[in-house]
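What follows is part of the complex, with its chains left where they were.
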C-alpha cells in the first residue's frame, strides 16, 4: 500500500526495542505493533531519529522495517532513510520498498543553509532514490539546524510528484501549517498530508491549524490518536481537556536528549517494551528522573486511567 | 542593597513597555512595578534578552534601570549588561551600580565553545567591570549556543567571590541543579543562589531539585511566586496543581520568537502594560495566535480566577 496525500490520523514514531546486552528485542517489536494497533494508529514510522537508526547495522534496519511491515495489518509503514550519502539512502529506500514499505522519510543534511541548497538537496536525493518512491519531507530545525520556509517546502512539493507528506516539526510551527494550507487554497501548491511531530507539544492547536494528524512517539499513543479524532469530530474542548491532562508528562518527555530515556521508561512501565535499554551511545533515566516520571504518571492516572501502571 | 547568595523567590524578567510609536511607555513601567510587587516578587531583572535591551539607546537603558530601582521599594534590581565589548559592559555596569542596582547579569558571547574559553571570558569580563560588583551567570544554551557544564560553572563561582547567582536556563537542566547542589554538599563549590528561567517550563521540578526560585517573565508572575512558595512550604501537590493549570499557556508563551509577542499580549490583556508593541525589529501576535491565547486564557480562568481578563 503506497503512501499518498490522504494519510492522516496517528503514525507513531516507533522506538527500536533493545535487550540489556544491546541486541534487538524482537519480541517487543511484536508487542509494540499490537499496542499501536490497539491505540488506533493508522500507520507507523520506523528508523527515525528517535528510533536509534544510526546505531543499527544495515541488515538490522531492514529486519526491523520488515517486521513492522509484516505486523501492521496492511497499514502504511514509513521508513526513515536519511543518510550522509545518496548511495546508502538509495540502497535502503529500494530495499524497504521491495519489502512492502509505503514510503520513505528524508531529512536534510545539517550543513544546508540557503533555500537553493535545500531545494537542490531534495532534487538530488529524489534523483538518487527514484521518482517512484513516495516520500515524506522531515522538517526538524531544532535538531537538524536546517530552516525550511513554507516557500521552500512548496518548491519541493511542486518539484516532486512523489512527495506525499510533510512531517512538520518546526518550533514554533503553527503559522507554517497555516501558510502551507494557504498555498493549497490559493492554488500555488498541490495538497499534501501534514503530520506533526515535536513529541506532540502543540498537537492541540496544530490540528486546528490544519494538520491531518500526528507523527511522533509520545509514550501514550492513545492520547495522540484521541486528540486527533476529537479535533476532527469538532469536539474541541474535550480534545484540549485530554491533551492538557497529559501535558505535564509530555513536556517532560519533550526534552532534548533525556527525551528518549523518558519515552522508553514509560513505554516499559506500560508494557509496550520489555526494557528501556538504549544501544550505545545512549542514556538512561537516573533515579531522581525516574521518581519524577513516576510522580507524573500517578498524577496523570487521576485523569486518564490508562496511566495506571 | 547588594545582591548576595541568599537571593530567592521570584525575580521577574521585566519586559520593556513601548508605545505604538516606539517610544518607551514610562507610565507602564510604573504599573509593571506595582503589579510585580503585588504578585510577590522579591526582586526584578531588567534589560534581559526578553527586555529588548539591544534596541535601547544607552541613556534609555540607564533610565529604565533607574526607574525600576526607584520603584521596587528597596528590593534588589539586577541589570543585564551583556555586550560584545567589555567597554560597553563596564560602562553600563558601573553606571547602574551607581544608581543603586543590586547586581548585574552577564551572558557569554555566542562564539565561545571550549570550557577554557568560557572560564576565560568571565575572567576578562569581571576584570573589566571590577570585582566589587555582584554578578549573575546567565546560562542559556538554547539561545546563546554556549554550553556550560556544571564544572565550568563551579570554576567561575570559585574564581570570583563576586559571583552570587546562577540564572539557570539550560534545557534539559534538572540534573544541572542537582550536580551544582552536590558540589556545594561535597565542599567543592561555595553556595550560590540558583534562580531558574526558560519561561518556567520546569519550575515545578526545579524547585524540588534545589532551585531557590524563579527568574523568568511568564505573564502570570503570581503563579511563579506561588509555586516557589508552595514548594518551599512542602506543599508539593498544590504546587503541581497550580503549575499544571498554567502549563498549556506557559508552553505557548515558551516558543522561540513568538514568545515575547505572547507574553506582551497577555500582560496587556491583564493590564500590566498598556500596549503589546515591540520596538523594531519586533513581532506581534497575528489573529489566529491571539484567538488561541484568548482560548487558553478562558480555559485557565476556570482553574485560576486571576486569568479572567
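Letters are used for the chains, namely A and B, taken in the order the chains are written, and counting of residues starts over at 1 for each.
By definition in this document, a contact is a pair of C-beta atoms (placed from the backbone, for glycine too) under 8 Å apart; a residue touches a chain by one contact, two chains touch by 3 or more.
All values reported here derive from a predicted model rather than from experimental measurement.
The full homomeric assembly consists of 4 copies of the same chain, 2 of which are present in the displayed coordinates.
Keep in mind that, in the parts below, only the chains that are shown with their structure count from here on.
Per the C-alpha superposition, subunit A sits rotated 180 degrees relative to subunit B, a value rounded to a multiple of 5.
Distance between subunit A and subunit B, defined via averaged C-alpha coordinates, is recorded as 34 Å.
Interface residues of subunit B facing subunit A in the complex, by the touch rule stated above, are 171-172, 174-175, 178, 201-202, 204-205, 208-209, 240, 243-244, 247-248, 251, 255-258, 286, 288-289, 292, 299.
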